[in-house]
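The complex is shown incomplete by one protein chain, all other protein chains being positioned as in the whole.
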Amino acid sequence: MKVTSIKSGLSALLFAALLAGCSSNPVVDEEPTSTDIEDTSVQTGQVDTSEIEDVAVETVTADTIFYFDFDKALLKPESRAALLEHSAMLQSNPRNVRLEGHADERGTREYNMALGERRAQAVKEFLVLQGVSPSLIEVISYGEERAAAYGSNEDAWGLNRRVELK
Amino acid sequence: MSNSLSYSAAILFSLALHLVLVGALFVDWQPESERVMVQPQYIEAKLVELAPKKKAPPPKAKAKPKKPRVDLAKKKREEKKRLAKIAAQKKAAEKKRLEEQRRKKAEEQLRLAEQRRQQQEAERLRKESELDQALAAEQALINARKDEQAANSYRQLIRQRLSENWSRPPSARRGMETLIRIRLVPTGRVVGVTVLKSSGDSAFDRSVEQAALKAEQFVELQAMDPALFERKFRQVDVAFSPEDLRL
Partner (left out) sequence: MDCQKRKTPVSQKIFALIILLLFSSASHSELVIRVTQGNDKPTKIAIAPIDQSGIQSGEDISRIIESDLQRSGLFKTIDRRDMLAFPGSAQDVYYRDWRLLGSEYLVVGKLRAVGGGRYQLEFSLLNVTAQKTELTHKVNGSISQMRDLAHLVSDKVYQEITGIRGAFSTRLAYVTAVRKNDKYTYRLSVADADGAREQLVLESAEPIMSPSWSADGKELAYVSFETGRPAIFRQNLVTAVRQQLTNFTGLNGAPSWSPDGTQMALVLSKDGNPEIYLLNLQSKKFTRLTRHFAIDTEPTWMPDGKSLLFTSDRGGTPQIYKLNIATKATERLTFSGNYNARPSLAPDGRTLAMVHRQTDTFHIASFDLKTGRMIELTETRLDESPTVAPNGAMLMYATKQGDKGVLAAVSLDAGVRYVLPSRIGDVREPAWSPFLR
């Protein structure tokens, strides 16, 4: 039930964000638009976590970020281990999951969008293979647009080639 | 390539000339013998003059109406004497003639020798002049080459100066070519530029004209031999065809 209320809250906020986005013209009207959208994403994250905690499933110690090699969408062994835990949890306590795929800055933007999606798809496929219902999982890619680490070096790039489970 | 051709041509020609000379040697006998013929006639004329002096008086003494009594013996003796005289005269004349002949022969031989010497001299001189001409031709060749070398070094200078001043437009491509004619004056100044053959691209053509105009003056040409300038540098044709472009 709380899940559904969050869902409607989410959609209401999304709707507001949509309206705010449509209304932006060549006139600078910064504060309300950006703040709304940012609050949405931040709140989403916070709400999700608290919900999970309330359900008292303590095994959230498993990683929620999975990393990949350059131009690859293959799951690493450590990712599989963590995902097994998540799949178990999701089967016992189904909830909507959002998989956000990312890529490092190298290469072209649209291709990186596809790469991020491919990585998120790989994670979804694994979960589905373990028995998780596909309708629970939403896949979205941000390509290189939402970097986790800044800098043009191997370390930063490694941290950006990821899928985040939310 | 043209060098070896001209060499062999020169060799052929000198050979032919030598043949001509050898032939000339034989041909030249005839005019000499004509001269030889003239001389003896001259000598003989002298002899002829001696004889008539003696015979002349008798025709003058025309007092013939008197017929004096002639002593036969005296006449015979006189006749004998006369004949002997004549004989002696004849002998002397014969001796003289022989001597003359000998002298003539000797002279003749001298003359021949002289002729031969003259001929040899002539031949030697001819050969010398042939050699001179060959040398002159070779020298002319060397000079021509030197001229060409000098001209080439000036051409090189012109090329470099034009290249330094040639800024190609972005539409320039390898394979384009514009041919221009640059008119120069002895001070090296560019006084005219004409496009002889267009590349088909007006910006490219203009860049070529500009290069020539920007070069303005090739001061170094003032050191050139004026004759060489007139021959080769009053008008200079230049083809611009870029080989250093990426595209």
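Which chain is which? They are A and B, in the order written, and residues in each are numbered from 1.
Here is the rule we use: a residue touches a chain if its C-beta (ideal position, glycine included) is under 8 Å from a C-beta of that chain, and two chains touch if they have at least 3 such contacts.
Please read all numbers here as calculations on a predicted model, not as lab measurements.
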* Per the definition of touch given earlier, which of B:Gln89, B:Gln115 or B:Gln210 contacts the omitted chain? -> B:Gln210
* Structure fact -> Contacts from chain B to the absent chain lie at residues 2, 6, 9-10, 13-14, 16-17, 20, 24, 122, 125-126, 129-130, 133-134, 136-137, 140-141, 144, 147-148, 151, 155, 158-159, 162-171, 179, 201-204, 206, 209-211, 213-214, 231-232, 236-247
* Asked: List the chain A residues touching the unshown chain?
  -> 14, 17-18, 21-22, 24-30, 33-34, 37-38, 71, 105-111, 113-115, 117-118, 138-143, 145-146, 150-152
